[in-house]
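Here it is: the structure, laid out below.
A single protein chain has been omitted from the complex, and every remaining protein chain is retained in its original position.
Order as written gives the chain letters A, B and C; numbering starts at 1 within each chain.
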Amino acid sequence: MEIGETLSILVASAMTLALMSYLWRENTVYRIFEHAFIGAAAGWGAISTAQVTWTNYLEPSLKTSWLWYLTIPVGLMYLFFFSKKYFWLYRYPIALSIGSGLGVSFFRTMKTSFIEQLRGLMIIKDWQGVLLVVGTITALFYFYATREHTGPFRYVSETGTWFLMIGFGAQVGTAVMARISLFIARANFLLSEPAYYMIPVALVLLAIGVYRDYRKKLIETQVL
Amino acid sequence: MSLMFKRYVPWGILVAMTSMVAADTIIVQTDLNNMIKSATTALSIIGSFAVMVSVILLTRSHAGKIRKNKLAVESWTLLGCMWVMIIYGLYRFIFAGVRPIAEPTIQYIFNAIVAPGDSTVYALLYFVIASACYRAFRAKNMRSLILLIVGIVFIIGRAPIGQLLYVGMPDLANWILNVPGAAMVKALLLAEVISSFALNIRVLLGQERGWMGRGD
Amino acid sequence: MIPSRKGEESVEIASVGQALRTGYNATIVFTLVIMVLIALSIYLTVRGVLKPKIRRLPGIDAIDEAIGRATELRRPVHFCMGQSGISGSVALAALAVLRYTARKCAEMKSRLIFSFAAASVNTVAADLIKQAYIEGNYPEGYRPEDIRWLSERQFAYSAGVLGLVLREKPAANLFFGFFMGEALLFAESGYRVGAIQIAGTTMSIVVPFFVVSCDYTLISEEMIIAGTYISQEPHQLGTIQAQDYMRLIGLTILGIGCVLTPLGIKFLYDILGV
Partner (left out) sequence: MATETAGTRKSVWDRLQDIDPKIIYGIMLIAVFLPLIRPLGVPIGNINPEVTNLYNYLNSLPAGSIIVHDCEISPIYMAECYPCFVAFLNEHVQRSFKVIMFTQDTTALPAIEKGITEVYGKTKDHPNYGKTFVNLGFLPGSTLGLNAFAADNLFPVLDAYGNKLADMQFFKEMADKSARSWRLVVGYGSGGVGYLVQQITDVYPNCKTSSGTAAVAIPSHYAYYPNKIIGFLGGLTGAAQFEYLIGKPGIAIAGMDAQSLASLAIAVLIVVGNVAYFAARRTKAVRGG
């Protein structure tokens, strides 16, 4: 394994342990490493977007017709975000991106996430299909706003709450599962060769930090 | 006159863009489809300039912190990491033609700082969720009682150990996902489509001007 | 006309003659009908022809009760808007609930601490709270230092909220806005100081964490309904009315379809998919 790769793994494991020090308490080491990764991530996003857009899209298009040069000034109009007087020019590129985003999913959201959902529910094979339909109708009715949920509607809305709560229970279960897997990956990395060399270093630093905290608390109590 | 260019022309562009692209998704007609395809390339190029805004915002806010307090180590670190990545990456690409994805030093920085940073901060949620499970998750009413019982069945049911404790646990967890869970998700999806579609119509009608940001 | 890139053969479409893409005819008709319905419903509400009456959500009574308790115990009320900015339906609803809370705090001579993450919220919230305190004829109760911008970054701002709650020991914690994983940290902070906690967010991944740790939670769209109930703003009332019409249409189609299709009359099922 080359020097560069070993070095980057050691820095990565130092980074992981420094950020884990947040569990002890928020400290300067944690804040410095966190700012390092926010800066590096923003830097990476900027250069990889710029390079791919130039190589794959702008350069080949410029060869075909000079009209493509117009995309550059329109793109630079984003920078009017920072001007007090001409802020409204920033709205032109934003209008293009929001408009196209709205357009591409305008009909498709209505078909896939509304009409196809209703059609899918209409096919009822067994009692579980009936339960699914009842659950969806009552849970959807729970959000009905312009009518008091009194009389018979109270039971419909109450049943809807039961289905929502069971579904949210599954949501909490999967969220816990997800967080466990996240930490397992970090633990696997820390236990891998050469990353685990940093663990004793971190433990020593932690011990010093805890000892300094303990001494500071001791001095404070004696002073009082 | 100036209100025309400040508000109505951008709104007009948005409505025109929406209707053209929406038409492309439902009409199969070669000229229209090719035009929208070229428009997509143009919009991808224009959209990539937005990255500059976030880089400048970060630089301005942290430069301000440094001006106030010369020793703001965190801000120096952030600006240092960001601008080293950008300047070195551009230099290597423009002069040596090496792409950032293939540039070894940039890959070392990414693997040393960005990859572990992101995943560790999210991995910390593992400890936060465990502590919240013990100290804050309380079955105070019927709603949270159902939620907690189903949550526990799920946490154990979906892990391999679930089958050892009770043979039917994984099947129960799967049934919860397939029927009540699916009912909740479908209801929330329909509700979300309804509210986002109504909001989109208000944007198209010009009543919702949040996207225009500050100013008249 | 944006030029198409030359030197590229166009995709040969299997059936050029047929203009509309298959499977979308019913969707186009349905979408256009809904568009007209929403536009009309907003227009008629703004003109005063339609007067939609939004139901009072139990969550709003819980807010009144929480502020009452805070006044008795002479402890502050803490309102947090999370990472939400100032535009979009979630932000508008959160700001409406903030105005309502500030007004109630002013009427009951109670102190309000407001914390947030998005810098753009600062000026909007400051004069909104000041205005509410003036209307509640308790102008001297408005304290600019109680409007706390903590940090743009998720973990830094959530650590800030945790510290703030432990120090100020509020009697009521209100979380309305856009939250992610940090919702768990807030749930724990309120528990430690024994505060009544009421929350409202539309992120369905975060709602369950609020349900199990707060005394009352407004689930997904309920928060937007609560915001509109408080603000009574005509455009929003019209939108909520339009959403309920669309919900009614969806429920009717589903009801009819679920009765007919299993009986073998697949007319509705087929026409929707044409």
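In this section, a residue touches a chain if its C-beta (ideal position, glycine included) is under 8 Å from a C-beta of that chain, and two chains touch if they have at least 3 such contacts.
In this text the structure is predicted, and so the values were computed from the model without any measurement.
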*For the chain that does not appear here, which of the shown chains does it touch in the whole complex?*
A, B, C
*Looking at A:S13, A:T53, A:T71 or A:T138, which makes contact with the chain not pictured?*
A:T53
_Considering the complete complex, identify which of B:L78, B:I156 or B:I201 is in touch with the unshown chain._
B:I156
*List the residues of chain C that touch the chain left out of this view.*
8, 11-12, 14, 21, 23, 191, 194-196, 205
_In the complete complex, the non-displayed chain touches which residues of chain B?_
21, 25, 33, 36-37, 40-41, 43-44, 47-48, 101, 107, 110-111, 114-119, 122-123, 126-127, 129-131, 133-135, 137-139, 148, 151-152, 155-156, 158-164, 170, 174, 177-178, 181-182, 184-186, 189
*Touch list for chain A against the chain that is not drawn*: 23-24, 41, 44-45, 48-49, 52-53, 55-57, 60, 100-101, 104-105, 108-109, 111-113, 116-117, 120, 167, 170-171, 174-178, 180-188, 191
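The criterion applied here is as follows: only the chains that are shown with their structure count from here on.
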_Higher-contact pair (C-beta pairs counted), A-C versus A-B_ = A-B
*asked:* On a C-alpha centroid basis, what's the spacing between chain A and chain B, in Å?
replied: 5
_Quick check on chain B: which residues sit in contact with 2+ other chains?_
25-26, 39, 41-42, 121-122, 124-125, 129, 143, 147-148, 151, 188, 190-192, 194, 197, 211, 213-214
*asked:* Can you list every residue of chain A that touches 2 or more other chains, as numbers and ranges?
replied: 22, 31, 34, 38, 61, 68, 106-107, 110, 114, 121, 136, 140, 142-143, 164-165, 168-169, 172, 175
_chain A partner contacts - residues on chain C that touch it in the complex_ = 2-3, 5-7, 23-24, 26-28, 30-31, 34, 52-55, 153, 155-156, 159, 204-205, 207-209, 211-212, 219-222, 225, 228, 240-241, 243-244, 247, 250-251, 253-255, 257-258, 261-262, 268-269, 272-273
_Taking the touch rule as given, give the residues of chain A at its contact with chain C in the complex, in rising order._
22, 26, 31, 34, 38, 60-61, 64-65, 67-68, 106-107, 110-111, 114-116, 118-119, 121-124, 133, 136-137, 140-149, 164-165, 168-169, 171-172, 175
*If you look only at chain C, which of its residues touch chain B in the complex?*
1-5, 10-11, 13, 15-16, 18-21, 24, 27-28, 34-35, 38-39, 42, 86-89, 91, 120, 152, 155, 181, 184-185, 187-188, 190-192, 204, 208-209, 211-213, 215, 220-221, 224, 235, 239, 242-243, 246-247, 250
